[in-house]
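Just below is one structure, and these are the notes that go with it.
One protein chain is absent from this view; the other protein chains keep their places.
On to chain A.
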Amino acid sequence: SGHSKDGLCTGSSRRDQVIFWRAVASIAWSVLLLPPTTALYVVLSRFSLFHPLQWLTGKRTLKNVIYSQNIAIFSFILLCGVVLLVGFFNLEYYSVVPSIACSKIALLGHVLHPRQFFHSLVHCIMGVVVAWCCAVTIGGRYQALGYPCMKDESGPQMCLNENHLVLLLAGAFVGYSHSLLGLVHNMNYISFHTVQQYKYLCFKGTLPLVMRASAVQALYSLRNFLALYFFMGYVPRAWVCRTLDLQVDSSVYSLDCVSGLLDLSLLYQLWISASFLLFTWYITVLLFRIFVTEAYSFPVQPTFQEDAHQCLPEVITGKQPTILKFLALQDLARLSNHCPSRRQEVFSLSQPGGHPLTWTAVNRECLSLLSDLTERLVSHHDNVASNGRTNRSWVLFPPPGGSRSWVLAHVHHPLTSSLMSIIPSRLPSCPSSPHVFPHVHHPLTSSLTSSLMSLTSLTSSLTSRCGPWPICFMMSDWVLFSLQLPEASSQALFADSQAHIWALEGLSHLVAASYSEDQYGVVQTTLPSILSAMLMLQEAVDRHFKLPHASSKPGRSSFSMGDSSYKTLRFALRATLKTSIYRITATFGEHLNAVQMSSEHRKRLQNFLEYKE
């Protein structure tokens, strides 16, 4: 066992390297793409509506660039550093299973989580750095924070250049809002596309969307920033003046008034800089996604014994890291559909012994994935059926002892009632999937815990101050009504369903192919279990879609970098499940009557055979 453990360790580290090198390649490409992007930015930032000729001939540009060559090189190096850091954050924070907040409290918990706080802070700082580089590149009145000015009483002094300050603050704001919106829109979630294309074509196809998204997002961020600066602008200005001992030039308008902010040139520069910032970051995210989700072809059978841990059955059954499991499942789905030669390897028998080891491993893993999902759906349905009917909502209360297990209180009605039932449970309305992928970083539980801690302490303080229960209940009732996200529990159930979709596709294609390609009949023996697993899942999915909110579709979000495909994964799963069962019934036809199964399943299968589902 020691040997196998050792092999597993080196195996997993070697397998990790696949992702690592892909991330490195993506970061390298985003650094390589930085010069053209920066050049485009420089050209656009010099654009002036009233001097188009000057802009086109670019005399000033050239002169300026030569003049501030050193600073330009320095700021470019800074930009490269920022892109590297963003790439590192992508690698560190990505996940293939989205974290879905089931209520606004949970979302708040996510935002306040230290990990996310660190992310936001670093992005905020990087935003300032990029904005400084932009200010240096634009030059002119944005060049520096201070400028010499004459005041009446004393001699020459340094005054605050508010244009520069606004640019830096805008950078910080855009950086922070990028981090925040990334969390809200699940920008760290990596989805796999149904249509595989080569990386270059994929990039080329998505590039216009990214440009548009960054320009639009820059506009929105800027609007929010200007509103904030209009009301709160004096705070950072005063602070900067105090710390750096700068004077405020009274001859220049301050910018936190309407006339100051309606400076078109300033607005244009702010928008262009914010777009540039977001574009470079989005490109890094995009390249990372494209590189990481590229299909990887695992060998089905090892050529040497040492490579055994790298081949498909091993990786599929492995747990760590999740993305490799996903890549392996994707590879399974592709090989089962497209590659007859690799299918043959799956159906083959082991050389000494004659056991269908590959097929057994693949089949077992796919079936366990499916039965896992079935179980999850059934338990969710039971929860809703047993508890959801009498009431609308749940509240979590801390246990008196302060231990880590939580008590779930069932609130009946705010005014007339008391606690109906107290059930110790983990989060019931928001089933996460740690038992499927235990190593997925899932900050939900802990963050929710911490955020609820504060909420309940607030409630209890209220209770102690005001005395009776009703206030507490009104409070919690209000909290529940305003904070529940109705669709989220359904989304969370199917958060990792991409794996199930591939498992279904892989299994059904393999079974269909086995009709003509399986020489040893290795698939035949497992056909009953495959069919029953699929039919049971079908039943559970059908039941789930009868729940309220399960079949409502979210509105399509456009031009956002956040990938919202996880919101509709359950529909994709339902469609794939049906297609998979039909694929098997269409291939085997009447032969399925010879397969052993329960009468209930047979009835359901008969519906499929007659095309009545």
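The rule we apply is simple: a contact is a pair of C-beta atoms (placed from the backbone, for glycine too) under 8 Å apart; a residue touches a chain by one contact, two chains touch by 3 or more; residues count from 1.
Following the convention adopted for this analysis, contacts and distances are computed from a predicted model.
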{"item": "Omitted chain (choose from \"Small ribosomal subunit protein mS29\", \"Gap junction protein\", \"Glutamyl-tRNA(Gln) amidotransferase subunit A, mitochondrial\" or \"Aladin seven-bladed propeller domain-containing protein\") - UniProt protein name", "value": "\"Aladin seven-bladed propeller domain-containing protein\""}
{"item": "Which of A:Q305, A:S386, A:S552 or A:S599 contacts the chain that the document leaves out", "value": "A:S552"}
{"item": "Full-complex contact with the absent chain, from A:R46, A:H309, A:R574 or A:H601", "value": "A:R574"}
{"item": "Among A:G205, A:G521 or A:P548, residue touching the chain not depicted", "value": "A:G205"}
{"item": "Positions on chain A contacted by the hidden chain, ascending", "value": "193-198, 201, 204-205, 334, 337-340, 505, 509, 515-516, 551-553, 556, 565, 568-569, 571-572, 574-576, 578-579, 582-583, 585-590, 610-613"}
